[in-house]
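Only one protein chain is missing; all other protein chains are in place.
Going in written order, the chains are labelled A, B and C, and every chain counts its residues from 1.
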Amino acid sequence: MRIAVQAEPFDLGAEVSAFTAGVRGAGAVVSFTGLVRDEGGSLSGMEIEHYPGMTGKAISGIAAEAVARWNLVDALVIHRYGKLAPGEAIMMVATAALHRGDAFAAAEYLMDYLKSRAPFWKKELSAGGEAWVAAKDSDEDALKRW
Amino acid sequence: MRIAVQAEPFDLGAEVSAFTAGVRGAGAVVSFTGLVRDEGGSLSGMEIEHYPGMTGKAISGIAAEAVARWNLVDALVIHRYGKLAPGEAIMMVATAALHRGDAFAAAEYLMDYLKSRAPFWKKELSAGGEAWVAAKDSDEDALKRW
Amino acid sequence: MIDVLYFAWVRERIGLPRERIETGAATVAELVEELRGREERYQAAFADLTSLRVALDQELASFDAPLAGVREVAFFPPMTGG
Partner (left out) sequence: MIDVLYFAWVRERIGLPRERIETGAATVAELVEELRGREERYQAAFADLTSLRVALDQELASFDAPLAGVREVAFFPPMTGG
């Protein structure tokens, strides 16, 4: 299980390759990548703040829960902070399991929990100024299914 | 939308990278990769037969349905046939959407339909001989949720 | 004349991947009956229709589908892709 919280871009393809190469025995690998949307060209970028003392701990807890619950062969979480341009990858998760149902469920669980329980805050930057992204009720609701 | 049916191995990392680089405007990319399990070392490999005249058509139909239903920015399906060794990637799908829920649902839909509606048949090869993989009732049942 | 294709264990039981057949069968089910009457290996392949699937001109179909205008019939077990 690897958890990385970093300002630097990550190489999505290399990460998915390396993760998959390391999970011999698994039958299913799911990856999710979150990208900065350009919102029809109105967004100039995004700035992500986080809580350094808590972030790694929170993500490790969420990932360990997913590994145990779906008996994962392995899991990976990378999340960036700082300034990002439209189209850039904000974060990724990967899960490996014997069967596809477990790999999918664990990846969705990771995303739902990272979204609302890992200490990151997004600010959208545009020509018109800056605005903190508001948490959506639907994201909080998404946790109830688990 | 790219559909590839091929005997050759594919480069998972390069495919995920290229797919993601091409979907500017999307906020979420999901990939799924199916690997030959080694079943605790008992499997020496897998042979996949397909119906060349039907395979591309069937996959295109399934993928077009997913793109329309979840308003995908793009979708990708690669499926191999022929002999594969344990640990090798059998196939992959990737989906890109504005939001994660759509990207996940479309990827699961693609997998459920490819599993039971695309004309591939797997044979497991082991020291003890060969055996066609039997379709599981659970795979047919999985279609009912869509 | 119609092309009949076999895949996976259906192909193995019948012993060939495809053949051209002259048939007056009006439906898939009638074609299956005709094939069953030919030789033991066809009986073995078509013993249990619930474990078989059929495609007409590369589209999944049912066993009661008509054969009129169809050029290619394929018989195979439930698919196991993905």
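We take it that contacts are C-beta pairs under 8 Å (C-beta built on N, C-alpha and C of every residue); 3 or more make two chains touch, one makes a residue touch a chain.
This is a predicted model, so every value here is computed, not measured.
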* Structure fact -> Across the complex, visible chains touched by the hidden chain are A
* Asked: With respect to the chain omitted from the figure, which of A:L12, A:A63, A:M111 or A:L125 is a touching residue?
  -> A:M111
* **Contact partner of the left-out chain, one of A:V73, A:M91, A:A105 or A:L125** => A:M91
* Those residues of chain A which, in the complete complex, touch the missing chain -> 34, 48-51, 53-54, 57-58, 79, 90-91, 111, 114-123, 132-135, 139-140
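One rule holds in what follows: only the chains that are shown with their structure count from here on.
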* Length of the line joining the C-alpha centres of chain A and chain B, rounded to whole Å -> 23
* Structure fact -> By the touch definition above, chain C meets two or more other chains at residues 82
* To do: Can you tell me which residues of chain A touch two or more of the remaining chains?
  => 100
